[in-house]
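Excluded from the complex is one protein chain; the other protein chains are retained at their positions.
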Amino acid sequence: MTARPAATQPLLHDVAYADTDAGGIVYHARFVEMAERSRNLAMRALGVPVAEMKERFGVQFIVRDVRATFHRPGHVGDVLALASGIVAASPARVIWRTAISRDGAAICDVEAQIAAFDPAAGGPCLLPAALMVRLDEAPRLPPARRSPMMKLHDRDGARA
Amino acid sequence: MTARPAATQPLLHDVAYADTDAGGIVYHARFVEMAERSRNLAMRALGVPVAEMKERFGVQFIVRDVRATFHRPGHVGDVLALASGIVAASPARVIWRTAISRDGAAICDVEAQIAAFDPAAGGPCLLPAALMVRLDEAPRLPPARRSPMMKLHDRDGARA
Amino acid sequence: MTARPAATQPLLHDVAYADTDAGGIVYHARFVEMAERSRNLAMRALGVPVAEMKERFGVQFIVRDVRATFHRPGHVGDVLALASGIVAASPARVIWRTAISRDGAAICDVEAQIAAFDPAAGGPCLLPAALMVRLDEAPRLPPARRSPMMKLHDRDGARA
Partner (left out) sequence: MTARPAATQPLLHDVAYADTDAGGIVYHARFVEMAERSRNLAMRALGVPVAEMKERFGVQFIVRDVRATFHRPGHVGDVLALASGIVAASPARVIWRTAISRDGAAICDVEAQIAAFDPAAGGPCLLPAALMVRLDEAPRLPPARRSPMMKLHDRDGARA
């Protein structure tokens, strides 16, 4: 892979009451939803709207694993910028990262491991080569920064 | 810590259309919400309803990191069983795991790293000792099983 | 129609942060979701789980119109009781009302007009007679109380 944009046009998200909770901040699971919107926009920019995945490539995306790390709270009226890029890709799965920020300050990172599903066969499948070619044009992002504590647990988990 | 229940009464969740998406399955971020309901039930069983945290302990919980791993899809009408337990706890943070299953088959695991926030000071704080004593009575669970691919990425992330 | 239960077992809903917004109360659209859960429970009590509608009756339910009236706010930790009953039913549509209360005090009323959709034909259809027989066993509820101002607007709307 050669030259590739470091970022596409970010998705701007105006935080509504619907996104928040009684703690006065954006509810944590909402960032996971927002990340889907950002990935969808990135896919549309690649010429592959998710609504056309099945018809054009015969597959559907399924989320295998998702992780969100929260850096700062978001509040009603904040205009958040969401930028999605690919951390790693293989025919078995793509790892997207969505970096969510406000005025350049990191708010949240969401990483989602996406695999392909063959609706006809009713089971998982490899990502089609024609789709991999498109994904190769996506922006790349490094893995999200984790808190030291959670990193420790990751190693514990890997050992378990 | 001595004898401790391996599990409390699970929360039963009857999957509604509200929980699903056009792929015909439970939307991935919904499991993150369900896990909050299960942790709240576990906290209530410990005698510490989350609505009383601030009044009784002077702190609020904040989610620092959440991760969901999806094993099998859930569907409308499924009755899911959610059981929450603590994977690791220190005054700096508690890691809860919520194991979500259907008829004994694993559907999803959600792990959430929770820290304390001092609303008076407006910043993070340690979990109060009186609260740690209560959490010590919570069921314990081992870390969630990850897929091999995501484990690899975790190590990459830890190195980064 | 003769003797019919005035109410089934209510659905109890323990309000989570997920249900609330930064105003500190349950977000208004969440009551609309909760009402679906309550109607689903009522349908299950009638022996017709919504997940089996298509297979057993060849139809799906669609919501044509939904209205929620808010009497008192709900808060994190509230245990809400949701009771659903039928306000009016014909083969063209069923109007369900879900009365949501806390310790007997009215919190919210949701009324939903539900019609049938024929997935095979791809269009609306009448509710099958076998399903109407089941619905005839549902609890009945009077229409929800409205605020005087909104009633006025209804008349304006009807005139328009």
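The first chain written gets the first letter, and so on, giving A, B and C; residue counts start at 1 in each chain.
Rule of thumb we're sticking to: contacts are C-beta pairs under 8 Å (C-beta built on N, C-alpha and C of every residue); 3 or more make two chains touch, one makes a residue touch a chain.
Quantities reported herein were computed from a predicted structural model and do not represent experimental measurements.
**Q** Going by the stated contact criterion, tell me the shown chains that border the hidden chain.
**A** Visible chains that the missing one touches: A, B, C.
**Q** Quick one: which of B:29, B:66 or B:114 touches the chain that's been left out?
**A** In the complete complex, the chain left out is touched by residue B:29.
**Q** Of A:21, A:36, A:65 or A:109, which one is in contact with the hidden chain?
**A** Of these options, the touching residue for the absent chain is A:36.
**Q** Touching the missing chain, which residues of chain C?
**A** Its contact residues with the unshown chain are 23, 28-30, 32-33, 36, 60, 62-70, 73, 87-88, 92-93, 95, 111-113, 142-147, 149-151, 153-158, 160.
**Q** Could you please point out the chain B residues that touch the chain left off the display?
**A** 17-18, 20-25, 27, 29, 75-76
**Q** Please give every residue of chain A in contact with the chain that is not shown.
**A** Touch with the absent chain occurs at residues 14, 16-18, 33, 36-37, 40-41, 44, 49-52, 75-78.
Everything that follows uses one rule, which is that only the chains that are shown with their structure count from here on.
**Q** Quick one: chain A and chain B, Cα centre-to-centre, how many Å?
**A** Roughly 21 Å, centre to centre.
**Q** Suppose each chain is reduced to the average of its Cα coordinates; what separation in Å results between chain A and chain C?
**A** About 35 Å, centre to centre.
**Q** Which positions in chain C are in touch with at least two other chains?
**A** Expected reply: 17-18, 75-76.
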